[in-house]
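This structure is in structure tokens; I'll ask about it shortly.
One protein chain omitted, others in place.
Moving on, here comes subunit A:
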Amino acid sequence: MVKPEITADNSSAKIKSSTEPMVTTAALSDSDFLRYSRQVLLAEVGEIGQLQFANAHVIVIGVGGLGNLVAQYLAAAGVGNITLVDGDRIEVSNLPRQLLFSDQDLGLNKAQVAKTKLSIAYPNTQVRAVGEHLNHNNIQLIFGDQGQYDLLLDCSDNFCTRHLVNRTAVEQQISLVSASAAHFQGQLLCVDQQARPDSGCYHCLFPADMQVNQTCQTVGILGPMVGTLASMQSLLALQLLLGNTELVGNLYRFDGKQFSWRQLTLMRDESCLVCGHELSKYECVNG
């Protein structure tokens, strides 16, 4: 196993659990006040909210169509620490929707290239790259002790990874924002076992033995379709970092042909193998 490039971060004080408001200790510099003035202007953000962004550490699983834009939006908003996890290499078929990448990047690791470009464009953000796929062998190394991350964003592109991410969120007690897109369908959901245990987890909604019909590789996708979901995922992430948990426990479904959003309330499966009382092993059959 190649050891992921991940280092301990001593520059950002730990600030909150998934449901507790952050405690900030610093003040915005004049230049940051100017840079983020349109955000600070919002009553829901203000200087305190901007400092909450600066002190946050968000981990993004998958730096494809969703992860590209999500990482860019969060870094641009002033999120102070972002960890990117992806073992894929950049292919020419990625370029129409993975906007951080260009022809010169073909063959390079997605997480590493994204880190390099984001670090140049957004020097306020410390970006770390883990150039391998999340798997059972590297979870402990990536996540370490509980409480390292404030938010877990699932931007992956397959069902098995989504289940692994969900299980990690439950075990690490981190808020999970999961987005997905394929063809003209998109889904966005947020679950948090502390804020809304009654909403359950991703496995309660989509059990691991569920049959999956759609992936981008088999049904295709337009760039703005995945961009729509990435924007909504980023917005939801920023809301959570501000302490707004009103959106937790909902599933949002977007139809890119009809331009319609549908909202559903998630419900816990009491017999769930992941967030139920008795954690047990399960197998994803869609690998």
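One rule holds for everything that comes next: a contact is a pair of C-beta atoms (placed from the backbone, for glycine too) under 8 Å apart; a residue touches a chain by one contact, two chains touch by 3 or more; residues count from 1.
Rule of thumb we're sticking to: contacts and distances are computed from a predicted model.
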Item to check | Identity of the absent chain, which is to be given by its UniProt protein name, from "Methylated-DNA--protein-cysteine methyltransferase", "ATP synthase gamma chain", "Sulfur carrier protein ThiS" or "AzlC family ABC transporter permease" | outcome: "Sulfur carrier protein ThiS"
Checklist entry - Given the contact definition stated above, which residue among A:Val226, A:Val248 or A:Val274 touches the chain not shown here? => result A:Val226
Next on the checklist: Using the document's definition of touch, tell me which of A:Gly46, A:Pro207 or A:Gly223 contacts the absent chain.
Outcome noted: A:Pro207
Next on the checklist: Could you pull out which residues of subunit A are in touch with the chain that's been left out?
Outcome noted: 62, 64-67, 154-159, 162, 179-183, 185-187, 200, 204-207, 209-217, 219, 221, 226, 229, 251, 253, 262-272
